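The structure appears below as structure tokens.
Some chains have been omitted; the remaining ones sit where they do in the full complex.
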Amino acid sequence: MLYIFLLALLFLSISSLSHGSVQDFCVADYTAPVGPAGYSCKKPAGVTVDDFVYTGLGVPGDTSNLIKAAVTPAFDTQFPGVNGLGISIARLDLAVDGVIPLHIHPGASEVLVVVEGTICAGFISAAANVVYLKTLNKGDVMVFPQGLLHFQVNGGESTSIAFVSFSSANPGLQIVDFALFANDFPSELVEKTTFLDDAQVKKLKGVLGGTG
Amino acid sequence: MLYIFLLALLFLSISSLSHGSVQDFCVADYTAPVGPAGYSCKKPAGVTVDDFVYTGLGVPGDTSNLIKAAVTPAFDTQFPGVNGLGISIARLDLAVDGVIPLHIHPGASEVLVVVEGTICAGFISAAANVVYLKTLNKGDVMVFPQGLLHFQVNGGESTSIAFVSFSSANPGLQIVDFALFANDFPSELVEKTTFLDDAQVKKLKGVLGGTG
Amino acid sequence: MLYIFLLALLFLSISSLSHGSVQDFCVADYTAPVGPAGYSCKKPAGVTVDDFVYTGLGVPGDTSNLIKAAVTPAFDTQFPGVNGLGISIARLDLAVDGVIPLHIHPGASEVLVVVEGTICAGFISAAANVVYLKTLNKGDVMVFPQGLLHFQVNGGESTSIAFVSFSSANPGLQIVDFALFANDFPSELVEKTTFLDDAQVKKLKGVLGGTG
């Protein structure tokens, strides 16, 4: 038993003086300040395994909406264990004819893996303005480079499910249609900066609740 | 003169063994392989001050086009000295009624400073879908966070000029209209992922040269 | 049609001068030099959508081995499209009683999502030496912070499948048993640095093919 005592000495000399050290991880403390690198860290004593586990992706998202699709995120905002670790995940559910509209993630690249059904996915490159399109089957993987416009569409006759991972705990999500037609972006400016017709802009604002 | 000799010894002991060291900068060598961090570095012996100077922004861009505007970049592709340094710059020229259409930079935040005229600029946030709009006068600065949709419009009665700097030597530029209407993105998919009408899509493809 | 011509001028002024720009992505060119940030980039003209799609995870890994498990990676070494993007993915197959032995990824955090069966997973923190254990069901997600020892075990009566994503295109994989017993690490040093008994070391070297 002397051994235990003596080894403990080594261990203590290494870890004892820590002022709330968080060297292994930084579980989000949603009650403390947020900074450019993420949420503040929960004190280690309060961390449990459930901070590292997220069970919200086990149930299908609700696809009874216009786009017949749902995005269920497990970003740092929902999943405290990924805070500061440069990774996160989300679940996509696409009913038949479902679509995740054209969008970007301002802060991350994305890897998608199909776990059910068939998905037609694509992105557009910026430098050469090339459209990269592919129909993906179960088990297929596609990568969408950071910040580029992309989309996913159910390409088959049955529900599709995919998991999408991101190179950030906080990838962000900007859907082009929401940015243009679901807020108070003045129609005149929308039209001027997109060349869309006034009627088109007003129609989609009507659908998406935009004003201005 | 002994001093020179002796000090030279110190200096040599520090720098002599270098195998083409590039510790200060990495001027782009456009003939060598490119990697995720940028272009390969020119051998130091071939570097001159002109690699660090770019004179292409001294002349107005040609605004005799549909958008009455021009973007003249000094990114690592044009300006070898910024390679690997995490910064670059471009010039915006906007004739009266000129517009830089809605676009994103996938890899950088942007700071704009107006040096002539008046510019109305804006961006849309992703998390809260808020439109941030401002009319900027000479000397005013605006920041556009990385990866978010934004635009610039000449807000006055005369030509406007601005310089825009980026937090990357290679920020990229993706104009929404070009991504949708100036390539072979199938119209059916454009419509499905943007909710735009078929007539609108085809009209803009006509203007911008898109097919499919 | 004048429009096309005029707009094309804008577009050209932006993208024409590029010396093989890779601003959107950097698909791995396996024939060119590798650097600390990853593989060199394929020339854009040679890039196709298949560089961004990986189909190797659609088939089960072969679990007819000692550990009744398989890891099938889609890292930058196999999947050129993720090169430089800070993300990658792999598939885990665990037959009944299958186990992914204790291991670390030196260069990435990991997010695991169960897509079939039940997995008992765990990791050990460094600062406080706490074991975080959880039994995960279909759809559950767990995060393993970078560089920490962790493992996955089939916790049920049927085959389990999971996808694991990494915050690096090249996370690495170091299985403790392989590092100790499947190479020429001298037994005397293994014993001295792990406190394992000589008989134990030699037995496992026998199983795993180690020498010394």
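As written, the chain order gives the labels A, B and C, with residue 1 at the start of each chain.
Quick note on the criterion: contacts are C-beta pairs under 8 Å (C-beta built on N, C-alpha and C of every residue); 3 or more make two chains touch, one makes a residue touch a chain.
Source: prediction; values computed, not measured.
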{"item": "Whole-complex copies, counting every chain including the 3 in place", "value": "6"}
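As a working rule, only the chains that are shown with their structure count from here on.
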{"item": "Farthest-lying chain, centroid of Cα atoms versus that of subunit C", "value": "B"}
{"item": "Same-residue or different-residue interface between subunit B and subunit C, half as cut-off", "value": "different"}
{"item": "Core chain by centroid distance, with centroids computed from Cα atoms only", "value": "A"}
{"item": "Centre-to-centre distance between subunit B and subunit A (centres being mean Cα positions), rounded to whole Å", "value": "26"}
{"item": "Centroid spacing, where centroids are CA-atom means, of subunit B and subunit C in whole angstrom", "value": "34"}
{"item": "Overlap residues in subunit A, where contacts from two or more other chains coincide", "value": "126-127, 129, 133, 145-146, 148"}
{"item": "Complex contact set, residues of subunit A against subunit B", "value": "99-102, 104-107, 120, 122, 124, 126-127, 129-131, 133, 145-149, 151, 153, 172-174, 176-180, 182-186, 189, 192-197, 200, 203-204, 207"}
{"item": "Residues of subunit C that touch subunit A when the two form their complex", "value": "11, 15, 18, 21-25, 44, 48-50, 52-55, 57-59, 74, 79, 81-82, 85-89, 91, 108-111, 113, 115, 123, 125-129, 132-134, 136-146, 148, 163, 165-167"}
{"item": "In the complex, subunit B residues that touch subunit C", "value": "28, 30, 33-37, 39, 61-62, 64-67, 69-73, 75, 77-78, 106-107, 170-173, 178, 182, 207-209"}
